[in-house]
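Got a structure for you, written out below as structure tokens; questions coming shortly.
All protein chains of the complex are present and in place, except for one that has been dropped.
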Amino acid sequence: MRPEFHLLPADAAASATRLDSLALCLLLLCGAVALVLFVLMVGFSIRYRAGSSADRTHVPKKGLPVEIAWTVIPLLLFLGIYAWGAIDYVKLYQAPDNAMPVFVVAKQWMWEAEHRNGRREKGQLHLPLGRPIRMVMTSQDVIHSFFVPDFRVKQDVVPGRYTSIVFTPSRTGEYRLYCAEYCGTEHAMMLGRIVVMQPAAFAQWLDAGPRQPGMAARGYALYRRYGCSGCHDPGSNVHAPDLTGLLGRRVHLADGRELTADEPYVRDSILVPTKDVVAGYAPIMPSFAGQIGEEDILAIIEYIRESAHDELPRGR
Amino acid sequence: MTSYLAGGERLTDWLTTRDHKRIAVLYAISITLFFFLGGVAAALIRLELATPQGDLVSDDTYNKLFTAHGIIMVWLFLIPSIPAVLGNFLMPLMIGARDLAFPRLNLASWYLYMAGGAIVLWALLAGGVDTGWTFYTPFSSMFSNSHVVAALCGVLVLGFSSILTGLNFIVSVHTLRAPGLGWFRLPLFVWANYATSLILVLATPVLAMTLVLVAIERLFQVGIFDPALGGDPLLFQHLFWFYSHPAVYIMVLPAMGVASEIIPCFARRPVFGYRFMAYAILAIAVIGFLVWGHHMFVSGQSMYAGMVFSLLSFLVAIPSAIKVFNWTATLYKGSIRFSAPMLYALGFVGLFTIGGLTGLFLAALALDVHLSDTYFVVAHFHYIMVGGSVMAYLGGIHFWWPKVTGRMYSETWGKIAALVIFAGFNLTFFPQYLLGYAGMPRRYHSYPEEFQLLHVLSSAGAVTLAIGYLMPLGYLAWSLRYGARAPANPWLATGLEWQTASPPPEHNFATPPVVVREPYAYTPEGP
Partner (left out) sequence: MNAPVLEPQFRDHAQQDFARSFGMWVFLSSELLFFGPLLFGYLYLRMHHPEATGMASRHTDMLLGTVNTAVLLTSSLCMALAGQAAQKGNEIRDRRRAARLLALTAALGIVFLAIKGVEWHQEFDEHLFPGVGFHPSDGGDAGTVHGMELFFLLYFAATGLHALHLFIGVSACLWLMRGPRAEAVELVGLYWHFVDVVWIVLYPLLYLTLRSGG
């Protein structure tokens, strides 16, 4: 950790430097405007103080050219800042293909993370240097917010849905994780530690630790335990959609809509199956609401994701 | 003619009055009490934050303190302050009328305010509320163990008080203007309160419905906002901010109106760009309804929605910028006197400018990702609400004090207090911008040690600010008894309110005024 105060948090993510540039740019712009205004205000106050001998003839009551100027110029500057901010913002939600997903479940008042190979962490998160990370997050209770100032990254973690943000750690070290959405009594204690390691060290760390089946393997076990394979596997008598390689695929729904299957879609299909029924199938899937916890849903999704690569054995 | 204060010896003369001036005084006393109550909460918060450990109060108590501070300051102080105190007193005078259109409704507004305040006080004293003034779900509807429903009821009742005040102002401005007083001869204070009233009447009902829905979810466990019951937490945020963003314009537009009255008077020249100023007020009110999603950039709302709200948020900054430029231009070729009201008004322009510029940081999507929910936001809105609205309110109180009370306050003390407040304010809140950028989240009662220096500076500022706010209580109260008697127009100001005695008689004008001049007909060479 960095016990000394730094106005600028560490530049620990690829996007952080750029964000600081935007902030600096805006600071200079705003500073310039503020300076000009203050100089004028102070200048006028001195020059035109009561009793001074300044020229007060022809007091202008209005001035269309100057009004237009100070309307249009700020407007153009604002549009520029807007565009820069918007472009950088959009990048936070676009995951490159090699992004590594990390799954986070927030609850009052702690952070729990799970890596794809099954290694779990509580209150801390190990990440590899230089690789884009895609956080997939949900809450078990109230709204929290995943905030790492050193990465300049923040995303609310909302119950009932997945939220996501993408960043690339660019410097090894340890960084603070805060909860940035008030969530009750111990909101201020809901802290965490992000540890960024060299890729080799991270791979070692990932392999070490308590032996657990990877998320996808665990997901496979759950997929069978809850009976998903009974309907969704190819040999089944029940007419149910094939889930192989589902994630990222275009899906046609019964009501005419089309969507790209993503994690929220799979989660909704498990919990509220009548919400987005696939075209050509009857809405007979039972709901598993209240039966499967958030971490288990994430594991099942990982299994479905892995099924596209045919790495794991599937059902008969 | 006898002043409106005469014949007011008994309490019932005040509690059953229909006189807008007496109602304004009733509001002034009550909001001052609530201001200091909210201030005590702030003092405890700043005291706790002087050290990194949460050692002064428990975490639950701290959470209740910032909730109390927010609810009291927003709904029991800022929203009513300028409209219900200065607006109530001055609007009829400024339009040359004998009272507002609906005097009894006006009194009812005050009773509703007191009732709402009593309910909120009860909730706070009976154990407090710990949801934050923003009542985010599902925490407020399903998880908090505090007096949420009582607080919601109190705010609901306060909302009705707001709506009735707004309705009264709108009808009065439309129907009771003196002969010759066309819309573009109205003082900008009237324009500002008129636009504020439009927001009061149209936005507050949405808050009312939203709070009712939270109460329903909490009492009957119907899944509206709680996902565990099938609800959507973001729906609450959309509904809440649809009101609460326009609400901040309720808090700042009247302050802009006050500045527009004080600056021309003490610069002895007309306001620059009157029509642009009036249109800017309307533009702020209208565009202000379209930007609520900028409170939700990291909430999980779609990024396309974020892009639309960000663009609109930059647009709403333009009319505010226009106003700041026009006030600055109003100093040009003037003959400026730095009396206490002018110090407050200039302080307002400066601090509002800083607060507004930092709003641009928050409107920029990528920056907001870093800055949202940090002390940067806390600093931003305090610069506008406190550096802006409260300074303007105090400026207005000083400017119109002779008119309302018939007494002059001590100019020396007035100037000292203004400077102490300005210094204390900046010391309190400027460090918070730095804290925010460095990553200090809000609503935290303990924090990492490296943030302590800035917190100590901020807390020291808070002490200074508190002293500054207590000073006017002292010298203004003193002036009621010992201040020099005020003439009708001690500042030689234009405006119909100055054409009648200080304090005004019961029905404002001996003979109904007729308006022939443009507003702000000051000349620098003139008196």
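Chains: A and B, in written order; residue numbering restarts at 1 for each.
Keep in mind that, in the parts below, contacts are C-beta pairs under 8 Å (C-beta built on N, C-alpha and C of every residue); 3 or more make two chains touch, one makes a residue touch a chain.
For clarity, every value in this text was computed on a predicted model and none was experimentally measured.
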From B:M114, B:V222 or B:V308, residue that would touch the chain that is not displayed: B:V222
Which residue of B:V57, B:M114 or B:V171 touches the chain not shown here: B:V171
Of B:V201, B:L282 or B:V463, the residue in touch with the unshown chain: B:V201
Residue, one of B:L5, B:A42, B:V74 or B:A97, that touches the chain absent here: B:A97
Subunit B residues touching the omitted chain (full complex): 92, 97-103, 163, 166-168, 170-172, 174-176, 201-206, 208-210, 212-213, 216, 220-224, 229-230, 239, 507, 512
Positions on subunit A contacted by the hidden chain, ascending: 272-275, 286-287, 289
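Everything that follows uses one rule, which is that only the chains that are shown with their structure count from here on.
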Rounded Å distance between subunit A and subunit B, as computed from the means of their C-alpha atoms: 35
List of subunit B residues in touch with subunit A within their complex: 54, 59-60, 63, 130, 132, 136, 138-139, 143-144, 226-228, 231-234, 267-270, 272-276, 297-300, 303, 306-307, 310-311, 314-315, 317-318, 321-322, 324-326, 328-329, 331-338, 346, 349-350, 353-354, 357-358, 360-361, 363-370, 372-374, 434, 437-439, 441-451, 453-454, 523-525
Touching residues on subunit A, where the partner in the complex is subunit B: 1-9, 15, 19, 22-23, 26, 30, 33-34, 37-38, 40-41, 44-45, 48-51, 54-63, 66-67, 70-71, 74-75, 78-79, 81-82, 84-90, 92-93, 108, 141-143, 145, 147, 149-150, 152-156, 158-161, 163, 176, 178-189
